[in-house]
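Encoded as structure tokens, here's the structure I'll be asking about.
A single protein chain has been omitted from the complex, and every remaining protein chain is retained in its original position.
Entry: subunit A
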Amino acid sequence: MGRGYTVEESVEKYLTSLSAAAGSCKTGLLIGQCSAQKDFVVLAVKTPHRESEGASDSRRVLGPLDDIDADWVAEHARQVSRMLPGGVNVLGLFLITPPELSKEAQNKLKGLIFAVDKCISKSRLWDLSEDDVTDRVTLHICSKTRKAICKTYDVKDPKCSAKPADWKYLSCISSSWPVLTCSVKVDLQIPVTESSSEKCMKHGLGRWAKQIEAGLCLINGRPASDDSELLSGSKKSTKMSQQALQVQILVTEEDPVQRCSAVVQASSGSVHVRGTVHCRAYIHTNKPRTRHAAQAIKRDVVNTVSNRVEMLLEDLQMNEGGPASEQQDLPRRVFAPLPGSGLTVCDYMFPDETAADVAERLKEMLDWESAEEDIDTSVESPACRSASVLEADEGRDDGAAQDVPIESMTEPVKQQKTSQYYAGVAVAAAVALLATATSLLYLNE
């Protein structure tokens, strides 16, 4: 008895149209939500075509399957998972091959599944709990016969074999999934050292993430810690309207280690992350428990902050260190509705971008055309930077030595942010450069 996946009909249409298009093998992501009983797939997205930057090895013609670059697929999965609200995750992959490659397809899928999972969990600040489903779904479709084979792999166990799973289509699965929202105040001060600023950042964010994870969650004013059902008193109406649930999170700042004195560390500076983030999570309607809903929204809180910090640091590194001012605005979160479902996906808009840029990215990453008007940019307020704000912020360190703009760096070229994503793979592989770049920024002697 394997897992059972209930899939949106729109996904079937998408996969069919992909299979029909001529070409070699195609990979893509399957996105949805897992629960103990049932699993739901709400979206399928093909892996974007990679513009060969001369990086692919075309000397050996090994075959179309080998052409599939696992790093590329994984990187796409990582960036797509940043665009998903809480509760919605990359559940697996699909692979469309011509009939002659069907045999090797399973192996390829297994390798891809593990690569994707590794990539996505790399920068995760929270730990998986016992409740979390570690099975990932693979769907192999033969381009000629349109036959689909669905199997799952347990990513906890690299030696596992594929287990069969059910795959069935249904309409309007997620149209009435309740949405949980909240706005969270963030005020973190993280000391960093020159040599390991990235590690310090991750450690500092990790401490904050643990506080959020351990926090008490109230959903519409009720505590969400026990095993009670989220949607009580729901009648058996299939056309329920989508409920919006307001979430509150309360934390304590306990330190498990008992000490007699303060923990003091020498640092070469500090990073201060401040502001408010809007968080959102969706939960399925199949008797969901309050604690799963609480877990989904808390993870979204942690993800949205850590993703944005990551994106800013990636952006700075891309633009060769970027402008050396002290205050950077982190990108703001915008939402767009996923057609045919009750869900929204999100994206992050840098201060110099517009809704058009977001729409372009949505097309690139999620393979669908969205109208600019549909993109909701009102959820988070835009940055308004003025000199007085800067001074108020820096009130802590009077007369402190400031970051001196490093004259040797050229003014960064305003590249199209979309090109960032193509080089995403390079970023993933060259994390070491980040440390160098930020340490240069702290050069202040």
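In the analysis below, a contact is a pair of C-beta atoms (placed from the backbone, for glycine too) under 8 Å apart; a residue touches a chain by one contact, two chains touch by 3 or more; residues count from 1.
Please note the rule applied: contacts and distances are computed from a predicted model.
The listed options are "Ufm1-specific protease 2", "Sorting nexin 7", "DNA replication complex GINS protein SLD5" or "Septin", and the UniProt record of the chain not shown names that protein "Ufm1-specific protease 2".
Across the entire complex, the residue among A:20, A:128, A:170 or A:216 in touch with the chain not shown is A:216. Checked against the full complex, the one of A:269, A:288 or A:340 touching the unshown chain is A:269.
The omitted chain makes contact with subunit A at the following residues, 182-186, 189, 191, 212, 215-216, 218, 221-223, 247-255, 259-278, 305, 308-309, 312, 326-330, 332, 380-384, 393-394, 396-398, 400-403, 441-442, 444.
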